[in-house]
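Here the complex is missing a single protein chain, while all its other protein chains stay put.
Right, subunit A next:
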Amino acid sequence: MREERSDMSEDEDGGGGSAKSRGGGGAPPPFSDQVLENVLENVLQFLSSRGDRNAASLVCRSWYRAEAQTRRELFIGNCYAVSPRRATERFRRVRAVVLKGKPRFADFGLIPNNWGAHFHPWVCAMAAAYPWLEKICLKRMSVADGDLSLLAYSFPNFKELSLICCEGFSTAGLAVIAEKCRHLRVLDLIEDYLEDDEDEMSDWMSRFPETTTSLESLVFDCVGSAVNFEALEALVTRSPALRRLRVNHHVSVEQLRRLMALAPQLTHLGTGSFGSAAAAIPQGGNNVVDLVNTFAASKSLVCLSGFRDVAPQYLPAIYPVCANLTSLNFSFADISAEELNPVIRHCHNLQNFWVLDTVRDEGLQAVAATCKDLRELRVFPVDPTEDSEVSVSDVGLVAISEGCRKLRSILYFCQQMTNAAVVTMSKNCQDLVVFRLCIMGRHRPDHVTEEPMDEGFGAIVMNCKKLRRLSVSGLLTDKAFAYIGKYGKLVRTLSVAFAGNSDLALRYVLEGCTKLQKLEIRDSPFGDSALLAGLHHYYNMRFLWMSSCKLSVRGCNEVAQRLPHLVVEVIRDRDEDDDGEFVEKLYMYRSLAGPRTDAPPFVKIL
């Protein structure tokens, strides 16, 4: 990573001496270096943004050292870009670490199991180097129970653990965390995949300290196994600081009501199933009234999610809190527009809304009518296949664009779209930073004009001047990419699937998008010559992923040779012999650590 610099401070001979003769020769005498030296660390501690810290570390030797001493939060966007040892040796006083592992396409099953991104070497290095570590946030890493154990035993002051899209651990690991991390404030498990055997599950909920806890956030909606509800209730009772609680689908609505009654101070609530345990259905009516009252008492709620098996008769119970909601996640709720309408009508302050496309265009129109402050919208498909029924379309998109002018981020799955709708959105929502349109049918053109979707995406990059993240889909020719290369000057992340005609498309992007950091491409006809067109830029990027394109081993080899600090991985799906020249999956990233030593047999590093 360009952000991590080595401490090649060989002050002897060649390196230092000849360098000093350069730079600053005729400039005014450098006084500030001396003056600032005493207070530099104090000044730098007020710098928090990563970009500012990176800039400060490149100013001169003394600043490099002072910045390394004062960095409190370490962000590593690719765990293979630097070795744990190097990171811990440079930054000695870190209190919080963010580590990201696999590329995003791992979420779509494109990366075979056991590929890597192991937390183990990191936790070992940190256990030795950072005894005062307080926070760890991992995304797409492979975490074993042993790692969690080591974590729990190594950091006496540990406060916050966030695991996002991780796998490899089980409730046993959670049990150790709960028991040993006595100062735990945050335990957030978000979209993880836990390895749990039916007969080997651990009652981790009972392992929290018996005394009052400092828990502020407990998120476990992705945990597949049921938790000990009595233990959970007791835990909530003795956690007065609890503000965020997201339970899994095993918690019924009756149980939820009891929890809410114990914790009226909650601000973020994940409702679990929001459906009844079968036995309770006959008392349906009373239950709803109780539930409404409970919600009415939760005056601090601003964020609601869950609704995993929502029983529609319970939905009205949330009306009392709707007006205060800034965030509502219905992405697991199979509800219709009619069921959505009475809820959304009250949500004037909503800024984040996630929903299933079962609400159809009518539902989105209702959103557009009320949620004038909407910043982020995500519409997920209930049936993510190519030929599912049309539910949301260009009509919904246009409605949103007209009603929600402050929109900054949109993820929209649909079966069909028109250029006109996308152009309209580009004009109405000038604040767009993230635009991800997923037309599920491959190579699907504008369903009205039958033309490629080039003009629509072109308008987005042209009109939305703050755009940083873009996902394209539908039938796209090289022209769309010419637009992206020409106008997408701030684009940092680009996702391409089933698009483009020729190598030109990729060339446009690599040559035009000067701020490109992350590029993920699948099933598009790009070959070696396009790959080689980006040599000037790859060191500035975090990674490039290309799968099912037209790459050959020769082309990838050439990149590897010309750019020695790039790790070029060729990944095979099956452990067959070399498939000749053809490269199925290419994942390449800059690295200070060189080729990794933990690569499984199906990964070949060139």
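Observations on the structure shown:
As a convention for this text, contacts are C-beta pairs under 8 Å (C-beta built on N, C-alpha and C of every residue); 3 or more make two chains touch, one makes a residue touch a chain; residues count from 1.
One rule holds in what follows: contacts and distances are computed from a predicted model.
Per the UniProt record, the chain missing from the shown structure is "SKP1-like protein 21 isoform X2", taken from the list "Probable tRNA pseudouridine synthase 2", "AP complex subunit sigma", "SKP1-like protein 21 isoform X2" or "Propionyl-CoA carboxylase alpha chain, mitochondrial". In the complete complex, the hidden chain is touched by one of A:Glu73, A:Glu89 or A:Glu179, namely A:Glu89. When the whole complex is considered, the residue among A:Phe108, A:Trp132 or A:Tyr153 that touches the unshown chain is A:Tyr153. The missing chain, though absent from the display, is touched by one residue of A:Ala128, A:Ala226, A:Ala296 or A:Val448; that residue is A:Ala128.
Touch with the hidden chain on the side of subunit A covers residues 2, 5-10, 12-20, 22-24, 27-33, 35-36, 38-39, 42-47, 49, 52, 55-56, 58-61, 63-64, 83, 85-86, 89, 113-114, 120-121, 124, 127-128, 144-150, 153, 168-170, 172-173, 176, 195, 197, 539, 561-562, 564-565, 590, 592, 594, 597.
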